[in-house]
Every structure is written in C-alpha cells, then in structure tokens.
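Every protein chain of the complex appears in place save one, which is left out.
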Amino acid sequence: MKTTTSDSARPSAGELSLFLSQYSARLLGAGATCIRLEKNAARIAKAYGKEAEISIMPRHVHLSVWAPGSTDTAASIAAIGHTAISFRINTKLSELSWEIADGKVDFATAAKRFDRIVRDDRRDPRTVLFLVALANASFCRLFGGDFIAMTTVCLATAAGYHLKLLLLGRGVDIRLTVLVCAFASAVLGATDTLFSIGETPSVASGTSVLYLVPGIPFLNSFSDLLYRHYLCAFSRFVDALVLTCSLSIGLCAGMLLMNIRMF
Amino acid sequence: MNTPLITWGCIVALFACMLPARLIAANRSRTGHRPPLIGFGSEREAFFIPGDPTSRQTKEYEDEDDDL
Partner (left out) sequence: MLLQIFQDALFAAIAAIGFAAISTPPRNAYGWCAVIAAIGHSLRFVLMNAQTQLHIIPATLGSAFAIGTLAVFLSPRARIPAETCLFPALLPMIPGTYAYKAFGGLALCLLSEGQDAFGRNFYLFAHNALMCSCLLLCMVLGATLPIFLFQKISFRATR
C-alpha cells in the first residue's frame, strides 16, 4: 500500500531541494546511472507531496522542487564529488528512497540516515587488493594464459594495485596514477618474456594492466546514452577514455622499454 | 646495455624496498605510537631530577607573576 507522509512532517520545498541536491550529487558520485537518479529523486519528492525536476550536468546537479498548486518553490545546485564508485552507497540510497516513499521514515530521520550512509563507506584495501589480483589472474586464464602466466599477472596486478592505493592515498592525480601503475604492471607482466618462462608470455603481458580499465564508467556512459542523457554520457565517456589513454601510455612505455612488440 | 633487464630490475627493486617499509609502517600504526630509537629530547627531559618543577607547575608560577 502506498502511503504519503503527514502534512506536519513534510519539509518545505527549500529543505527538500537542499536534501535532494545533496542526495543526487552523492548518488551520481557513487556511480549511479542518470535514470536511477531521476527515479529515486522523483519518488522522494512525491512522498512529500512535491514535484522535482533535475538537470544533470557533468560536474553539477541542478534541482528544482515545487508543491503543485502553491508558490512554495525552491532551486539548488550541488557539485558532484570526485568519489570512488560505490555500489553499496548506491544500494543504500535507493533503499532510503523507498523507505521515504513508503512512509517508514520521516524527513529528519531520512536526513540523518543519509549522513550515516554517506559517512559509512568502509573499504578493506587488503581484501580488495587480494581479490583484484586473483580476478586479473583469472582474466589471464580466460584469455588462454597458462599457470605461470596467471602467477605473473597475479603478482604484477598486486604490485600495481598496491601502488595505485598508495598514490591515490597521497592525493596524486588519478590519470598520473593510472599511467604509473600501468607502466609498473606492464614491466612486471613482461617477466615471462624477459626470462623465457611459460608457454604464454604474451598473454601475461597483455592482461597485466586490465584491472585498470575503467569498466563501470564505460558502462554508465553507454547506459546514459540509451536514456538520452547525452551530456552526462559524453562526459563519463571522455573521463573513461582519458583513463584508458593514460593506461595505454603507461603500457606502451613499459612494452617499449621491455622490448616487446604487442601490436 | 640490456635495457629490459635494467628496467625490470629497477621496478622489482622499488617494490622490494617499498613492501617492507609499508609493512613496518602498518605494523607501527597498528601497535600504536612508539618512541623512536634515536631522537633529540628537550633539555628538561635530559637533565630532569625528581623534585624539579614540571612544565605544568612552571605555567602556574608564570600565571601568578602575571597577576602581580
């Protein structure tokens, strides 16, 4: 059964606009698609008897909220933060939108819950490092690599990802980080070729940098394209393209120094 | 010159140095702050004799002086 919040607990258009702009900026920063954001924001606004229109720009979200049949209107803009993609935040914020829509939480509680969700983005870097190294080794296998190539890729990925965490933690630019990590992983991935070990050294060289490919931004950009959010799609695509370009420069430099012809 | 081998050696050496350093740093942060093995202390720390005024007491005296 669909319920709406009682009049006394309803926020003004200004309060709701401020909340929704923060909510939208965080949801987009966490890597949600534009269609997801539109649905969630409209759902929350409707629960409080308001309507909302969002204009999603590459670096900002512009929100307009109004109560139908009254002069209670407000607009706000929020900057989309450069945060890491987090499906956990995406899921929790979507859950929150449904809880608001179903009248399970009032506005004050929702605002508190939002703060808690945003702050509670726990990451365990060591487990992630281990899983990423294992994943890239599996990827090497999918491309036909043997056990030695898998081991090389696993170590090259672990070293590269470790370097990535270190550099990002020190606030180094992401593009430079990707370039440096791709170079390091490419050089380490070329171990099999250098010492002539294993049957598939070329597979190890080629797959050692694949963990740096920005898969989710690429998928998000094409998803936005399908829903006609062309500006957002283009900006996400260019972001992903720049990272791929950095990756390729690092990889080519590594291959050049290791005297490997990949192409 | 064998460029590939030198490049590979440099990268491996870099990681070989980085890993123990990171492990030591992580271990230190987990066990809490430990005083360094060699370091410079203040004159008071070096020549302190039980009964000497502590820094807190010194401040109190200074406060009294101010009141005067």
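Order of writing sets the labels: A and B. Residues in every chain begin at 1.
Operating definition for what follows: contacts are C-beta pairs under 8 Å (C-beta built on N, C-alpha and C of every residue); 3 or more make two chains touch, one makes a residue touch a chain.
This one's a predicted model, so the numbers in the text were calculated from it and none came from an experiment.
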| So which of the visible chains would the left-out chain be touching? | A
| said: I'm checking contacts with the chain that's been left out. Which of A:A79, A:A108, A:V128 or A:L231 qualifies? | reply: A:V128
| field | Touch criterion as defined above, residue of A:M57, A:I77, A:I216 or A:L231 at the omitted chain | value | A:I216
| task | Kindly note down the residues of chain A that lie in touch with the hidden chain. | result | 31-33, 36, 39, 84-92, 94-95, 97-98, 102, 121, 123, 127-128, 131-136, 138-139, 141-143, 206-207, 209-211, 213, 215-216, 218-220, 222-223, 225-226, 244-245, 247-249, 251-252, 262-263
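Rule of thumb we're sticking to: only the chains that are shown with their structure count from here on.
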| field | Residues of chain B defined as touching chain A within the complex | value | 3-5, 7-8, 11-12, 14-15, 18-19, 22
| chain B-facing residues of chain A, complex | 159, 162-163, 166, 184, 187-188, 190-191, 194, 254, 257-259
